[in-house]
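The other protein chains are all here in position, but one chain of the complex has been omitted.
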Amino acid sequence: MSGAGEDRMSTNEWPLWEVFIRSKQGLDHRHVGSLHAVDSAQAVRMARDVYTRRMEGVSIWVVPSNSITASDPDDKAEMFDPAADKIYRHPTFYVLPKEVEHM
Amino acid sequence: MYTQAIDLPGGPKVVAASTPEELAFDARVAADRKVEPRDWMPEGYRKTLVRQISQHAHSEIVGMLPEGNWISRAPSLKRKAILLAKVQDEGGHGLYLYAAAETLGTSRDTVVDALHSGRAKYSSIFNYPTLTWADVGAIGWLVDGAAIMNQIPLCRCSYGPYARAMIRVCKEESFHQRQGFDIMLSLCKGTPEQKAMAQDALDRWWWPVVMMFGPPDDNSPNSAQSVKWGIKRISNDELRQKFIDATVPQAGLLGLTIPDPDLKWNEARDHYDIGVIDWSEFHRVIAGDGPCNRERLATRVQAHEEGAWVREAALAHARKQEARQAARQARKAA
Partner (left out) sequence: MDARVQTLLRLGDAALILGQRLGEWTGHGPVLEEDIAMANVALDLIGQARLLLSHAGLLEGAGRDEDRLAYFRDAREFRNFTICELPNSGLANCAMRGHTQSGDYAFTIVRNLLFCAWQVQLWQALTDSRNPSNDAQLAGIAAKSLKESSYHLRHAADWTVRFGDGTDESHARAQAALDALWPYTNELFADDAVDAAAAQSGFGVLGAPLRAAWLAQVGAVLEEATLAQPRDSAFVSTGKSGLHSEHLDFLLAEMQVLPRAHPEAVW
């Protein structure tokens, strides 16, 4: 780990980690909350105990909170509006032959 | 009920919005859109939320103790397992809530320190002792019942992380009240001693639970700002009335008598009327002079202090590992 790790460790508090869970049938990891742990291995194990109650088949990601960069909500307009008029990105735009309708 | 202390004098005043940011913020809340951690928010909003969320978290953590006391004495292995799971859930809920509070720029150490030093409050109800197994049933039935009523509207709180934590809590909470009622049902269908135990627990817990919803709205001038900000969704009196209306029939099902001679159905109001609440008891307990305030706090402080070497050891080991990793990488690069 680099200098960012040293910053986190300079206080006596355990670092904060954000937790993302993908359920057994899920497609994406969803943010579920945070917890304190001293390293990534402990963070994963604790996430399992706290956020999944040890359900099987779930995938857990933990990320140091400091590592997350968030978009500025005031940028919303420029960053997201343009997608609204590109409707060809949406699957329902296309009418497909019956044989491949499930795609 | 987690706003008990906020409702007392000294809380945030209603301030008219004036700046463009404040007006935009008010409009957003009024439109039921969520406020997220990176959004601009009035300092009063942020402060109120930190207090409310952290006090809610403290309540869950301190709330582990009165029921936790009975895990070792649970009268069947099934009840022992269920109670352990419930108390563990409460710890988990505290953790989700501390996490939500931390999104507002505070740290867990800071809010926990506020609890241990007595500056932060937790729900008054956990300052009462659990004297019998029936108390465990009464807490599940009444206290968790009240908590669920309070938490469902909070799922629509304007602050995103708090609302989402509440949704997760409510999902897990569903079994808490049921297991409490189930305990009471077993007792009431049991031996005369068991039935007496159940009635005795209700006699001692009823009024503290009624008080748990906080002072009447005409004594809570500061709720108005919380309502405007989308933090407080239903008034204390409304919640209290809802709870009483739901619970009286449940007591009837159990064959238990609620210890209020003035309790009666009011046809005109379509609600139950109750007797006079002794608010001096509530204020005493909130101020630190309840039956076991000192013990509850001392227990948490002791756990924290005695656990210091454990937390330090984990940090020390992690630092050593980091240093070793860095040294290995330096050698590779060389």
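Order as written gives the chain letters A and B; numbering starts at 1 within each chain.
In this section, a contact is a pair of C-beta atoms (placed from the backbone, for glycine too) under 8 Å apart; a residue touches a chain by one contact, two chains touch by 3 or more.
Small disclaimer: the values here were computed from a predicted structure and weren't measured.
Engineer: Specify the residue from the set B:95, B:143 or B:165 that touches the hidden chain.
Structural biologist: Candidates B:95, B:143 or B:165; residue touching the omitted chain: B:95.
Engineer: Of the residues B:27, B:81 or B:323, which one touches the chain left out of the display?
Structural biologist: B:81
Engineer: On chain B, where is the contact patch with the chain that was removed from view?
Structural biologist: Residues 61, 64-65, 68, 71-81, 84-85, 87-88, 91-92, 94-95, 98, 133, 183, 186-187, 190-191, 193-194, 299, 302-304, 306-314, 316-317, 320 of chain B touch the chain absent from view.
Engineer: Please give every residue of chain A in contact with the chain that is not shown.
Structural biologist: Within chain A, the residues touching the omitted chain are 14, 35-38, 41-42, 45-46, 49-50, 53-54.
Operating definition for what follows: only the chains that are shown with their structure count from here on.
Engineer: Distance from the CA centroid of chain A to that of chain B, rounded to the nearest Å?
Structural biologist: Inter-chain centre distance comes to 28 Å.
Engineer: Considering the complex alone, what residue numbers of chain A touch chain B?
Structural biologist: The touching residues are 1, 5-6, 9, 12-14, 16, 32-36, 38-39, 42, 50, 70, 72-73.
Engineer: Enumerate the contact residues on chain B facing chain A in the complex.
Structural biologist: Residues 36-39, 92, 95-96, 99-100, 102-103, 107-109, 165, 168, 311-312, 314-315, 317-319, 321-322, 325-326.
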